[in-house]
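Data block below; observations after.
Note that one protein chain is taken out, while the other chains of the complex remain in position.
So, chain A:
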Amino acid sequence: MAQHTVTVRGLVRQFGPRRVLDDLDLVVRQGEFVALLGRSGSGKSTLLRILAGLDRDADGEIAVDGTVSVAFQQPRLLPWRRVWRNVSLGLHGVDGREVAEKALAEVQLTDHAQAWPLTLSGGEAQRVSLARALVREPDLLLLDEPFGALDALTRLAMHRLVDDLWQRHRPAVLLVTHDVDEALELADRVLVLDEGRIVAEHTPPAGRPRRHADLTELRARVLADLGVVTDEAA
């Protein structure tokens, strides 16, 4: 039986009288790529922050096994540390210039190791953020709309990069997104969060890379779960 990296049962998170997460159950298996879809404000970030240990005011059973890394929608690099330093921060204390440069090579940023973060483009900064997350060799990689602020072309390149990195390192991934195509292209399993719990689960075809055409029907079903009616579903 496969090991579980994330096991969550009966998770409740309230802000005042509002239950943003309400009796939520979630399992992520070792090395599994899970995408979490949901409308804006449905509690996706809240769930991710709880799993990252940034929010300790939740009730319920929460078990995360192993090292956790997070990449946020904004790259959140320290502007006063050079790019390679920002990556080696992920190693926490260890002065791993070599490791950092290897990680930067993986995101095709070898030339920018010495650069200051403020000189990077949005996509480059986000790749540094990914390198910083990966350099820790995490068992669980939490991604909170990491491509949300990028232009469409950069986003496509980032999809390929993340897919590539995941295949190479095999962490369990929980990718939060509101982009249905992104979820269907990248994930083994697509979950839909609504009203504080997981309301639907879909499994895209196994092969990679996935062909857009093969996903049409599934996309319509997922969109229907999200409350969007399309021609295909109608």
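Please note the rule applied: a residue touches a chain if its C-beta (ideal position, glycine included) is under 8 Å from a C-beta of that chain, and two chains touch if they have at least 3 such contacts; residues count from 1.
The working rule: contacts and distances are computed from a predicted model.
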{"item": "Hidden chain of the complex, named as in its UniProt record, picked from \"Pyruvate dehydrogenase E1 component beta subunit\", \"Ferredoxin-NADP reductase\", \"RNA polymerase sigma factor\" or \"Sulfonate transport system permease protein\"", "value": "\"Sulfonate transport system permease protein\""}
{"item": "Absent-chain contact - pick from A:R18, A:R76 or A:R208", "value": "A:R76"}
{"item": "For chain A, residues in touch with the removed chain", "value": "52-54, 68-70, 72, 74, 76, 78-81, 89-90, 92-93, 116-119, 132, 136"}
